[in-house]
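Encoded as structure tokens, the structure appears first; notes follow it.
Missing here is one protein chain; the remaining ones are kept as they sit in the complex.
By letter and in written order, the chains are A, B and C; residue numbering begins at 1 in each of them.
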Amino acid sequence: MSFHLILFLAFGAVCVGGAVNLLAQRHPINSALSLIAVMAALAGEYLLLGAEFVAAVQVIVYAGAIMVLFVFVIMLLNAGVEEETKGSRIALLFGVPGVLTSSVLMVWVVLRHSVTEAVPIGALPGHPTDIAQLLFHDFLLPFEVTSVLILIAIMGAVVLASKPEATARKVG
Amino acid sequence: MNPMLNLWLIPLLPLAGAAINGFFGKRSSRKAVTTVALFFSGAAFAMALWVAMRFSSLSLPYQEYFAHWLRSGSFSVDFAFYLDQLSLVMLLVVTGVGFLIHVYSIGYMWGDPSYYRFFSYLNLFMFFMLTLVLAGNYLVMFIGWEGVGLASYLLIGFWFTKDSAASAGKKAFIVNRIGDFGFLIALFLLIRHFGSLNFNQVFQSVLPMSAETSGAGLLTVIGILLMVGACGKSAQIPLYIWLPDAMEGPTPVSALIHAATMVTAGVYMVSRSHVIFERAPIALTVVAIIGTLTAFFAATIGIAQTDIKKVLAYSTVSQLGYMFMACGVGAFSAGIFHLMTHAFFKGLLFLAAGSVIHAVGGEQDMRKMGGLRKKIPWTFWTMTAATLAISGIPGFSGFFSKDEILWRSYQASWVYWLVGVITAFITSFYMFRLWFMTFFGEYRGEADTEHGHGGHSASDAHGGHGHGGIHESPRVMVIPLVVLAVLSVVGGYVGVPGSLGGNNRFDKFLGPVFHGSAPAKEHSTALGEKGAPEQETEGPEPQKAVSTELMFTGISVVAAFLGLGLAWQLYYRRPELPDKVAASFSGVYEVVLHKYYVDEFYGALFVKPLINFSTRILWQGVDQKVIDAAVNDAGDGAKHVSDEVRHMQSGNIRSYAGWVAAGSAVVIAFMIWMWTGAR
Amino acid sequence: MVPSYVPLSYYLLLSGFLFGCGVIGFLIKRNIITIFMSIELMLNGVNLSFVAFAAHWHALAGQVFVFFVMVVAAAEAAVGLAIIIAVYRTRETLNVDQVNLLKL
Partner (left out) sequence: MGEEAKALSVGVFILVSVIKSVLVLFVLLTAVAYTVWLERKVVGHMQNRWGPTRVGPFGLLQPAADGLKFLFKEDLTPPHVYKPLFLAAPMMAVIFALTSISVIPFGNSIPIFGYNIPLQITDVNIGLLLILGVTSMGVYGVALAGWSSNNKYSLLGGLRASAQMVSYEIALGLSLVGVLIQSGSFSLRTIVDAQGGRFLGFIPRWNIFHGQFIGFFIYLMAAYAETNRIPFDLPEAETELVAGYHTEYSSMKFAMFFMAEYANMITVACVATLLFFGGWHGPLIGPPLVQAVLPVFWFLAKVFCFLFLYIWVRGTLPRFRYDQLMSFGWKFLLPLAIANLVATAIAVAW
């Protein structure tokens, strides 16, 4: 029971708890908070894996920006407790079993074939400089493409969320 | 090395004219249209002349390469032009006669509402014809080949509001397609066996081959197929039927396309491929027989026709028969010679006929003419020159060319010669019949006031000339007549045969193209009786040959004068006789009058069965019961199936997610199974 | 402290678990926003396996991919939330079961 393993288990426990809580909670804001917890814990896992930069970005982008957006929307729409509707039988009849079977299969594969391999703590110090080298040199084209994607997303969001009459005025 | 001639300009100039007139002619004035059309066709003619001047300085065959067209594997086709003596002659004929006819058309079509369209088509035709003539390989030639077909279709159906014109155009096009079918197959065979369509390569690879004297071989097949194509384009038996109907088009069109240039494309093509034919004696024989038969057959039909243009049409067919006869006996140069002179005098005949029709206000029936000699002297005299020329009266161009052909055909076989002479007799007979009926006796038409009112002027281009009175055509129409008349008088002197003290310069000129390409000697002896060895025409001929040749010349001349005399007897001195004759031979007369019922025969044999087949089987059977049914059933099936499956698509996102999850589970399971199986 | 090791499989199992939770959430949740969060959860699970493999194979590329995933997630969140707002504006509900006309 090494220090590393303890930390891993601690963060993992937070992750699992948060994930389960996300499913269990019926109010979106609670789900959002549990998701934030998951993300923070994941950042911890990244630190364990030595990916400090990724961890920081995880916190800043996911927990700090994206989830803030979620919370913002939840607050804006004042989303209440989700009401119980008949739902969809298919999702329950096919989906859940499908997920379970596939996850069981995956677990089987993982356990059968990669138990022995192990990662030391801080195995790969993701120094920002190296990552930058990769990001801006080796993966330059994907990087630019993602920037375009972001731009498009911004415009789409503006168009979608702007009030209909406002857009009408803009168009007309 | 050769200087760059920019041959491509020659076809492209008329194309430009066609485009300009076609796009902008509707709005621009008649003068503008005229200017454009004349400028571009004239420019092409000038260019051709310039090329002719530079010609002596060229190393032949002169070739121009512009661009790659097709490429697949080793086979490639280029946009390339090919100029030698043969194509030069054709070039000059096409551009020259074409230009003259352009000039003529100005006066003739002036009154027509869609003046610009006519000239646009005419220029287009020039473009395609020149492409055909200058082509450097069979495929480019085929473009021109199809293009002239298109142009002729458009021009025959120029007055498409008239049902007969429209259907005539269709007929021409379809019959031509039959010929093109053969042509195409010939091309495929060439590709298959020689891997190329370029004249050079094909001929180079054919030259070493020996003649297929024993039975039909590849070359024979190719030759016959090419001949099929030629039959379609040049209106030979059995595909000649479209040409008479083609007279529905405006007379200048008949003159240019259906007399002077397009219909001779077949002759050109056959003599272009002479290397192949010389090695396929059987194919040559086929050509000769078809030519001979057509010549005779069409001539006989010509006797009974009363429509002036129909007569000329059938005479065209028979003259083309002469040309093919020449090619068939291996006298390609003679064929081309006749082609040229024929272009002159037949073009002239049509133009003059047009002028006559123009004068009498759109009337085409010779029985309603007569006594026009005084009224339209220019037309009369030019037409006289043409008639003399075609009838082979000595001293006129037709005489030399026809005589050459007859002599050479005799060398091949006396049968050809005999039929040829008889045909010559008939030719001169019906030509002079036409001549007498039109210009002599007294006028048999209606009163002058009848001239050129709606019905007639609709039947032929006479729109603007509503005023009465038989009148000479405007100068713009007369000048081409005169020029062509001069040509058809003197045109023959380029090829005065040795027997008449000349030394066949035309033959010498074309010599490099045709001579020396014949298969090795022992083969030529093998094909002794038919396919005259080319060597005989070269140089001064042996005395005996000269004397015999003179004798035969005499005979054909006699035949010509006999025809003249008979026509004079029947249609000038005793005009009532013909009806008696017709009555006495009523059966024969009927048959001939109805062109041996060939059209009806074809109709019964091919057209009707085809229509029935298409209607019953293809339309009601295949199309409705198979294709449409398949489509409809597919649609209905899809509808029914989707009606069932629709429920899967409930619009409920989570259901979709459920499907996705299940599907991914299946995929993952499959992948893992494969993977475990793999190791 | 003693250099210690955690089997790669643990990380993979954790990420798989997160992913599975995300899918389940997508399937059983009715609130559009929650469903979006489930998607984010899946992405996070994938990211974890990315980083784990990056550490395992000593290939930083894995971490770089994580950044790309984050970018995509950000874009998706922006557009998705905008869509949610539009849906709410027209449908007055956030329940996917009532947004089943396949159009907003």
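The rule we apply is simple: a residue touches a chain if its C-beta (ideal position, glycine included) is under 8 Å from a C-beta of that chain, and two chains touch if they have at least 3 such contacts.
All values derive from a computational prediction rather than experimental measurement.
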item	value
Absent-chain contact - pick from A:59, A:91, A:110 or A:153	A:59
Contact with the hidden chain (one of A:75, A:111 or A:145)	A:75
Chain not shown: contacting residue from A:22, A:36, A:91 or A:153	A:36
Interface residues of subunit A (partner: the chain not displayed)	29-30, 33, 36, 43, 52-53, 55-57, 59-60, 63-65, 68-69, 71-72, 74-76, 78, 127-129
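Please note the rule applied: only the chains that are shown with their structure count from here on.
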item	value
Between subunit C and subunit A, distance of the C-alpha-averaged centres to the nearest whole Å	4
For subunit B paired with subunit C, centre-to-centre distance based on mean C-alpha positions, whole Å	77
Inter-chain centre distance, subunit A versus subunit B - centres from mean C-alpha coordinates, in Å	79
Where subunit A touches two or more other chains at once, by residue number	87-88, 91-92, 95-96, 99, 106
Touching two or more other chains - residues of subunit B	650, 652, 654, 657-658, 661
Residues of subunit A touching subunit C in the complex	2-5, 8, 12, 15-16, 19-20, 22-23, 28, 31-32, 35, 38-39, 42, 45-46, 48-51, 53-54, 57-58, 61-62, 65-67, 69-70, 73-74, 76-77, 79, 82-88, 91-92, 95-96, 99, 103, 106-107, 110-111, 114-121, 123-124, 126, 130-131, 134-135, 138-139, 142, 146, 149-150, 152-154, 156-161, 164
Complex interface listing, subunit C residues touching subunit B	23, 26-28, 30, 35, 96-97, 99-102
Interfacial residue positions of subunit C with respect to subunit A in the complex	1-14, 16-18, 20-25, 27-31, 33-34, 36-38, 40-41, 44, 47-48, 51-52, 54-56, 58, 60-61, 63-64, 66-68, 70-79, 81-86, 88-89, 94-95, 97-98
